[in-house]
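Shown next, in structure tokens, is the structure this report addresses.
With one protein chain removed, the remaining protein chains of the complex are shown where they sit.
Chain lettering (A, B and C) follows the sequence in which the chains are written, and residue indices restart at 1 in each chain.
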């Protein structure tokens, strides 16, 4: 099936849904999925619209122009149009922990992720064999105190040369520079552990153990300048008890991390995530 | 805010969303919530559309006729229109267990349920004081082997006289006759416990204990002729272990039952549930 | 069945379990439940031991002295012994929100809580009728800026006169003084909402909505001098999405709050909670 997916948002007013769905219907498109949300506080409108183009009178080349005409009526409308193909190209950045990387590659192999796994970039060589098992090119770029800028330049060059659309930090244990983050805003997904209450400082699992928390979790979010504070895409938790040693917390954390990251990447690649300020609308 | 809520379904074809949303926009209505679903297998279309009528050029009296005109274009469209007021009137049927009844009445008191708790009908007198504490009229209609038909006739008379829209079976331990069920099809919500695997026969919690299940659950569903087999509205489960005695399973079951039933009643009253054959679409 | 429940903790060493279980066996007691935990980091030992005294050669009066003799062998052992009766006496403190209070009283009515609901103390009169419906004495002690000390003195007097063993803060919207907290250390259970990430300041549900969190939760804990930072007994969460308005978050929060608080009170009354520093061991 040939489909078009439109994500759009603007200040709410009468007639937005009618205008866009009428446009689709007029040209013979059949709506497969429509999800909309109006934020009561900000009076902002969000919509995800998917339609079947099999009988469409408009070719793929003509649709963007036609959408632009409709969008113009709603002054501040931001929109993004995509088709099933070509699939978004994904780069996974990792360090040494295999669980998130293996999980993403396995999900891709099983057809769960609507993207191309274009390459893995790591600052260690440990995960080369894993990547290669899944036929994904592996680039090892070691990072030291002294070469950080050069290493990042090399990473950015690789991303650009390979037409990457999305960067997934799969337990990548280096902090990206503000310039990197800024250049790829809204296109980097990170996973980090989450606790109730939150713990500041090193060794959070040890703190969680000492504090006797009964739940641990993970949060997948877009990366912004403020570390670990970007728009949240997916969160989940699991129960823990005094019986769980620190290593058990870490094991349970891994399970939640890969589940949450895998889900966030899937939702992003299906174009189900709209960012609004510091939060997301996930359709 | 004055709102109108339209639930509709029909065979899928091009232009349904456009036709209905254009109708709303033309008369100055502003869409607050739109949720649609197309079933891939049956090619059936489902939609829930809520709009603000504050600036509507159509009065409440004129809307049904106008919707009917649009609906006619889509041959087999079934639709249901409702406004915030008057609120649906609810009758709760119960026996002796207070947990589901107390939960529903408390949720209503806190403003969670968009309906009027019109009365409680019970086959025992145990729950009279509880109902009266929440200012809900209580009708006790004892049921014996010999008076079952008369008792049900009395129940049906009460439901009719009080303009009841929804009947909630809150651990009502009598089986309704096929005639009752048929007369109130799609308007009776029941709650029952659920197990993996399912247990046939008496004392399911004892069977669950003997079988060593690790999960127990509850299912809220519309009542149909086939006992406990009607369209499912809400399900949930909770973990159990060998440490849980039968009484613990029953206690945990109660918690799930009231949570699941309360949610199902809320969703129904907000007109978020569409029935299609033996399943539901819950928007 | 007459049972004895022993909670104890001490520095771990060889032979603790053997000494205590041999003591029970020697006097004809039969162990019904034994749960122990050794903390790897602090090398501290914790145990909960329940035995049937039906055939015990020791009377209830003689047991404490006999336990003391065994405990002496393990220098720093702290222990607490209780029997099924008399049941712990519980005072619930509340303000205006009924959900946690109603939930606790209903659970007690259904036999889930192994204590006496001795009284409700509130700083408003709203919940009087609810308490009285469940036959629990209700004391209204209004609190203003000027009478805070007197009001608290009156509260403390009531707790003492009524031989209260446990104070449950069921959405009690006043902060207890350090003196109150100190006098009742380890005997006050509070419930508060929890978020990932945590929000500082007023109106946390509005902050959670603005931040777009995908999970909200609640934490039941013992009250200590540091507000909301005492040993955690129970935590749970529920999923939320952009569709949930602030009022939906609050509604979902209520469901989690009462579930978590009810569970924490049940566990405490069954003497399943041991406090160790700022965390709990929940057997």
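Methods note: a contact is a pair of C-beta atoms (placed from the backbone, for glycine too) under 8 Å apart; a residue touches a chain by one contact, two chains touch by 3 or more.
Keep in mind that what you see is a predicted model, and the values were worked out from it rather than measured.
Asks: Hey, which of C:3, C:21 or C:162 is the one touching the hidden chain?
Replies: Residue touching the chain left out of view: C:21.
Asks: Where the complex has a chain not shown, which of A:29, A:98 or A:197 is the residue touching it?
Replies: Within the whole complex, the residue contacting the unshown chain is A:98.
Asks: Out of A:75, A:110 or A:200, which touches the unshown chain?
Replies: Answer from the full complex: A:110 touches the omitted chain.
Asks: If the missing chain were put back, which residues of chain A would it touch?
Replies: The missing chain touches chain A at positions 98-99, 102, 106, 109-110, 112, 129-130, 133, 251, 254-255, 259.
Asks: Considering the entire assembly, which residues of chain C contact the chain that has been omitted?
Replies: Touching the missing chain: residues 12-19, 21-22, 24-26, 28-38, 55.
Asks: List the chain B residues touching the unshown chain?
Replies: 37, 39-41, 194-198, 209-215, 217, 219, 229, 231-237, 241-243, 245, 278-282
The rule we apply is simple: only the chains that are shown with their structure count from here on.
Asks: As a quick test, compute the distance in whole Å between the mean CA positions of chain B and chain C.
Replies: About 36 Å separates the centre of chain B from that of chain C.
Asks: Would you kindly tell me how far, in whole Å, the mean C-alpha position of chain C lies from that of chain A?
Replies: About 41 Å, centre to centre.
Asks: Can you list every residue of chain B that touches 2 or more other chains, as numbers and ranges?
Replies: Not one residue of chain B touches more than one other chain, so the list is empty.
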